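With one protein chain withheld, the remaining protein chains of the complex are depicted in position.
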Amino acid sequence: MKRKTFFLFSSIAIGCFSLLPFLWFVLTSWKTPSEIEAIPPQIIPSFYWGFYRSALEQYGLLRYMGNSVIVAGATTLFTIAIGSLAAYALARFRLSWTRFYLMLLLAISMFPQIAVAGPVWRILNYLNWLNSYHGVIAAYITLSLPMGIWIMTTFFKELPYEVEEAALVDGCTRLQVLWKVVLPLAAPGLFTAAILIFIHAWNEFFFALLILTNPTLQTLPVGIALFPGEYTMPWGEIAAASTMATLPLVFLTLLFQRRIVRGLSAGAVKG
Amino acid sequence: MKFSHKGLLDISTLVGFLLLSCAAGYAQTQVRFVTWRADPQWVWDQAIADFEAQNPGIRVVREVGPHSSTEFHDLLTQKLKNRDPEVDVFFMDVIWPAEFAAAGWALPLERFFSRAEQKEFLEAAIQANTYQGQIFGVPVFIDAGLLYYRKDLLKKYGFSPPRTWPELVDQAKTILEKEKDPQLTGFSAQFKQYEGLVCNMMEYILSNGGSLWDEREYKSTLNLPKAKEAVRFVRDRMIGEISHRGVMAYQEPESLALFTQGRAIFHRNWPYAWEAANDPKKSKVSGRVGMEALPAFPGGKSVATLGGWQLGISRFSRKPDLAWKFVASMTGKESQRRIGLFTSRAPTRKQLYRDPEILKKNPQFESEFQTFLRAVPRPRTPVYIPLSNIMQRYFSSAVVVPNSDLDPLASLASRDMDRVLDLLREKGRP
Partner (left out) sequence: MSHSHRAALQFLFPSFLFVLVFTLFPIVESFRLSFYRLILTLPWLGQKFVGWENYRDLLTDPVALHSLLTTLMFVAVTTPLEVLFGLGMALVLSESFRGRGYLRAIVLVPWAIPTVVSSQMWRFIFNDRYGLFNFFLFGDDTSRYLAPLADLSLAPIAIIVAEIWKTSSFAFLIILAGLQAIPTDLYEAASMDGATVWQKFRYVTLPLLKPALLLALLFRTIDALRVFDLVFVMTQGGPADATNVLQFYGYKKSFAEGMIGYGSAISVVVFFLSLLLSLIYIRSMGSRMLQTVEAR
């Protein structure tokens, strides 16, 4: 009995801690302007949709979302493609320098962005890639490769080598083996890596801020961080935009919770 | 060869068609204009439509940048650093012309923009666009710091609008004491650590006879007694006695909201606040708002920081003459009149402040005009941003901590500023 109440209380505490602040913000998005500033705060909003309308129509929220989908989606695809090649080699060839490469990836995943940001900006500027999707995607691929490669390497390791051996004996090249045998078998692992990379790219702010100064190309985090307000702080619109930016991720997380937990703790690599 | 006669014909018509359409495309010359989303949209649309109507075959292509000045600066300078020949005309914030001139991005406009024509505009705005004797932009609208106040409250206690800062504090204290409204504060302005803080503090320092730095000697003057005295006054009295501590995280929107909610007696803001404060939909105090030039310190004269936006022409533009035609039209009498009539912005052509129709619609312009005449631009230099960051740091440290010793903070800031200013002494300057 004591045990049960303990778990009840601690669960409620944990749930409140994790959910309440964000829930409060979500509720704010449905309030009227005067409800937002009410003291004492009004908990139940009157489900006013005006802020969603103005976030969509006046602040171009859909455009930001579209940009985020393009950037995060392309980053995920390319990182999986390039990363799975590397991960396959790292899982199958155990050479002294491949170990070093793994460690190198681990190390660079830890560098603060500012350590490379200036020259990255200059390279993109030189290539005329600033303010373009491919510019920001190239930077994001580099950011997500270490995490992606580590996760996929762990998954590839778990696959039985015998099938591959048989295919090699049958005269397949390594690339064919990877494409026809390994990738289908490792699909769940790839999917896990893809979710994590997608979330990471969706949320990234620093490089997006530097590379995308043109509002028609900016992603959601930049849009939300720079929400303009001339007369008042547009809290209603910010809350509405934040809700719309976050709900897809929250659903993704709730849906694939197990995979995410496994992916993050298996490689234990943080992006 | 299996080309049929018919096929060849098709190809030649296609080629001909392509050539024709190219020619048509060529005939329709474009002017590319980097701008931001201005309100109300139609005023600017109309100005562009007028220009296109007067210049057949020319089309203005707008590239719309972010509204925030810092972000817009990043976008625009990125294009200019790339020597992007596509950019012809752009908007400039009032603090940029020096930087753009020094970096060789903005075209000097002497051959288009005569001295006589410059005289038509407010001097302060022209001065802000002048760098080392050359002019680099044409002002579109002007901003200057103004004092807003609650007419009803001042009247209730028999006060006339304050002429000096100490008077403002005393009035606010009396009103606060008697009103006994816990929601009410005396003063709301912009004291967050950002560019607006420099604009605000400059008004105190200059109205006490101080300055930010000596532009001839390249020396910071923030550690001189007049400047320190003003800063100390802001900390101990403006903030210490009559404001609520939240102002130290406020930019324009938050501080204006406090005022329009009826929670501040005095408020410092730019001209646009007049419309917002008097719009019953946005403001609880509409009709009860007064506006005046900012106070000064006893013995000093009122100073308003100059803001506003200008049009400049890119040095890399392939059609500067056409670009000038566009700039001239956008800043011409007709467009300027529309700005005066239909936006809450203040035009830059002096004659409009005598235009009966504009004055009828915006009676506040009459009193604002004197302020605009006197508005002081922030010192012009290509290293403005580093200097501003040092000043923001100093002002924020100085006002946030009560009772701290200002002297070491001020001398530290001066030392840092001097080091940046030293760069300007070096040879090789154009």
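Order as written gives the chain letters A and B; numbering starts at 1 within each chain.
Here is the rule we go by: a contact is a pair of C-beta atoms (placed from the backbone, for glycine too) under 8 Å apart; a residue touches a chain by one contact, two chains touch by 3 or more.
These numbers were taken from a predicted model, which means no experiment stands behind them.
Contact with the undisplayed chain is limited, among A:Leu77, A:Cys172 or A:Leu252, to A:Leu252. Residue-wise, the contact with the chain that is not shown comes from A:Ile141, picked out of A:Ile141, A:Ala167 or A:Ala186. When the missing chain is restored to the complex, the residue among B:Val60, B:Ile142, B:Val247 or B:Leu406 that touches it is B:Val247.
The hidden chain makes contact, of the residues B:Leu224, B:Leu341 or B:Val400, with B:Val400.
Contact residues of chain B toward the unshown chain are 70, 74, 81, 99, 102-104, 182-183, 191-194, 244-250, 258, 382-383, 385-386, 389, 392-393, 396-397, 400-401, 412, 416, 423-424, 426, 428-430.
Although one chain is not displayed, chain A still touches it through residues 4, 7, 10-11, 14-15, 17-19, 21-22, 24-25, 28, 36-41, 82-83, 85-86, 88-91, 93-95, 98-99, 101-108, 110-123, 138-139, 141-142, 145, 149-150, 153-154, 157-158, 174, 199, 202-203, 205-206, 209-210, 220-222, 224-225, 227, 235, 238-239, 242, 245-246, 249-250, 252-254, 257, 260-261, 264-266, 268, 270.
In this text, only the chains that are shown with their structure count from here on.
Chain B has its Cα centroid 38 Å from the Cα centroid of chain A. Interface residues of chain A facing chain B in the complex, by the touch rule stated above, are 37, 125, 128, 130-131, 213-216, 226, 228-233.
Residues of chain B touching chain A in their complex: 39, 63-68, 71, 74-75, 78, 81-82, 252-254, 256-257, 260-261, 272, 276, 282.
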